[in-house]
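Everything on this sheet refers to the single structure shown next.
One protein chain is absent from this view; the other protein chains keep their places.
Letters A and B name the chains as they come in the text, with residue numbers starting at 1 for each one.
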Amino acid sequence: MSFKIRTIRDIPREELIAGGHNLCAGCTAGTIVRHLLKVAGRNTIVVTATGCVEVSTTPYPYTSWHVPWIHVAFENAAAVAAGIESGIKALARKGLVDSKERINVIALAGDGGTFDIGFQALSGMLERGHRVLYVVYDNEAYMNTGIQRSSATPPGAWTTTTPVGSRLRGEHRPKKSLIDIAIAHRIPYAASANPAYPVDMARKFEKGLSVEGPALVHVLMPCTTGWKFEPRYGIRIARLAVETGMWINWEYENGALRVTVKVPRRKPVEAYLRMQGRFSHLTKEEIEEIQRMVDLEVERVNKLVGETAIGPVVRDY
Amino acid sequence: MIGVAPKETSRGGLLKALSANEAVAEAVKDLDVDVIAAYPITPQTTVVEKLAEYVANGLLDAEFVPVESEHSALSVVLGASAVGARSFTATSSQGLIYMHEMLHIASGLRLPIVMSVAMRALSAPISIWNDHSDVMNVRDSGWIIYFVSSAQEAYDTTLMAYRLAEDPSVLLPVMVAYDGFIASHTIEPVSVEGRDAALDFAPKRVTWETLDPKNPVTMGAITSPDYYYEIKYQQVDAMKKALERARDVEREFGNRFGRGYGLVEGYMVEDAEAALLVTASYWDNVRIAVDLARKKGLKAGALKLRLYRPFPREELLDSIKNLKVLGVIDRAISYGATPSGPLAVEIIAAIRERSNVAVQSIVAGIGQRTVYIEDYLKLFERLKEIGDRGERPDTTLFYGVRA
Partner (left out) sequence: MSEELQRLPKWFEVPIGGVVKEPGNTVRLEKSGWRTERPVRDQDACIRCRLCWIYCPDAAVLELDKPYTTTRGVSYSVTYEFNYELCKGCGICAMECSVGAIKMVPEEL
């Protein structure tokens, strides 16, 4: 299958999500959603779960969306999208809608509405094989309600429900691996992406929309408010996540797993952690512990993809 | 107006032996529904099983979505309706309460969904048996609610439900509720009108706003105090229009198929000295009890409330105008309320300024505790006593509990 997006010049110019929304200054979700819609085009219906994007882009009577859009509830973006896809399928079969024009159905949710409360609906939709692209913008906590931990919150992170005190020092539970969960549902396409790698991200949206079945794209979304950094660093931090191995851009397509953004020489995790206020309490030992966890995950992924896609840490960068 | 008892009919339909569950499935098939979301729960399960068979055999062309929970069932149906598909799901009890959040959203988004409910008691303790606690608990969710008493009425009301829901002046979801086990599993003769007649009565026309790339709209925006009230008031108005349209739909159905129900049905209330108001399948036995009581010299009467939301206040007032005392049988408990029968409370409030009828709240049949014909006779006697003594009852009679 030939894809349209090869270089940065191929990303379409038309803005299908208008500015003037209420996302924080420097919110990388804005970047991600702009590109998602550029790739999907006008023939798209979007379902968004309750969360930052939903609330900020549709303050009644205003809306940022240039495509048909619906918000229903927090936990069921996947189920509503499945219903939309089923409705279109049935109507097309009965000749009540034009079946030649393919309408993209996208479910968009945050990590809260995906990893936790939205998990059941997501699993059901993936398992039933609906032709829906599910995009999760992962800012690693319930940000819209003021920075509470989710099962996507990484170890060590401060949140209001995993605060740093004398007894407990931030989140201690590991982050769920969504890609592995998606693969376990035997879907045709699953990938992780990052807004600092826009062409890789756009291609993954494109592939996700082209498969005959469910697709899941898990995107890291650095959050200036919740991760506590100056708004201008959003993309730089996203890039550092990949450069330190704390975020891996990989892809599962027709049973084959590969890393799409290789990192031959990794930066130490401090480079990423030290830029964020939510990690500012970490001691040298705690950072070493996080480094060890990242090393293990890198080893696991390298084994799964059958090559050293992510290389060793090089300290004098 | 008070309706008449159903006559036998059929202009081209078939007479089949069906339970209420099966009758609903036949109606959904005849209405050419596009998307069905299915999750099993006793005693509704046969509805979705029958529908699965129809789809598997090509008798119904629909997307049959076996969802992973009732909350997702209504979510899927809502999504399908939002793109203009005629959609359906069915549930009971715990399932209905699990999707409670979604009930409000479906009515708030003004989508013409139809759902059948085989009424069943709510946990805890867990019970699979019939009472009305499930539907009573969702009465303010903004849905139009019908209580139906027989398999025929279930078939007929499902046809009327789509006609009413999809009416452009209404655009509210409709619940067709019947008694779990008592109706859902009892086989009765049903006149099935067939696809042509059903679609002629409730034609498939997308009369509501949909998600269409050719005309992009945003549904479900976050709404501040400056606008929320107005949008909710639209629902108040829609319910008013739904009451008027429900009367029209009853009339049209009666003319077309020869079966008229009315929003409130009466039996021998014109000269009754004691009358009981019931809903759903108690209607059959209570009328037998009326006949028996009259043979013994007690002028009994009975009323059936068919449309619950919107509440048919005029029909009710008209039907009780000759009564001195009315017993209202509730099969649900409004814990801590005075009285504790939710329907009784609503009736008292509805008639207070315009009628002096004494109302006795009676709670019975909880968890399918059987109410025998002898029990109705005892109740008629108690009500007559109340009338003769000029009592104004203000407590709840919990009938049938071992106390």
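Structural remarks
The rule we apply is simple: a contact is a pair of C-beta atoms (placed from the backbone, for glycine too) under 8 Å apart; a residue touches a chain by one contact, two chains touch by 3 or more.
It should be emphasised that the depicted structure is a prediction, and the values quoted were computed from it without experimental measurement.
Only one of B:Ser127, B:Thr223 or B:Asn322 touches the chain withheld from this view, namely B:Thr223. Of the listed positions A:Gly51, A:Pro154, A:Gly170 or A:Gly234, the one in contact with the omitted chain in the full complex is A:Gly234. Interface residues of chain B with the unshown chain, by the touch rule above, are 108-110, 171, 208-209, 216-221, 223, 226-227, 229-231, 233-234, 237. If you put the missing chain back, the residues of chain A touching it would be 8-9, 11, 13, 15, 17-23, 25-31, 34-35, 57-67, 195, 198, 224, 230-236.
Simple rule for what comes next: only the chains that are shown with their structure count from here on.
Separating the CA-averaged centres of chain A and chain B is a span of 44 Å. Residues of chain A that touch chain B in their complex: 42-45, 47, 54-55, 58-63, 65-73, 75-76, 79-91, 93-94, 96-97, 103, 120-121, 123-124, 127-128. Across the interface of their complex, chain A is touched by residues 34-35, 37, 61-63, 65-69, 71-72, 75-85, 87, 101-102, 105, 109, 204, 211-213, 215-224, 227 of chain B.
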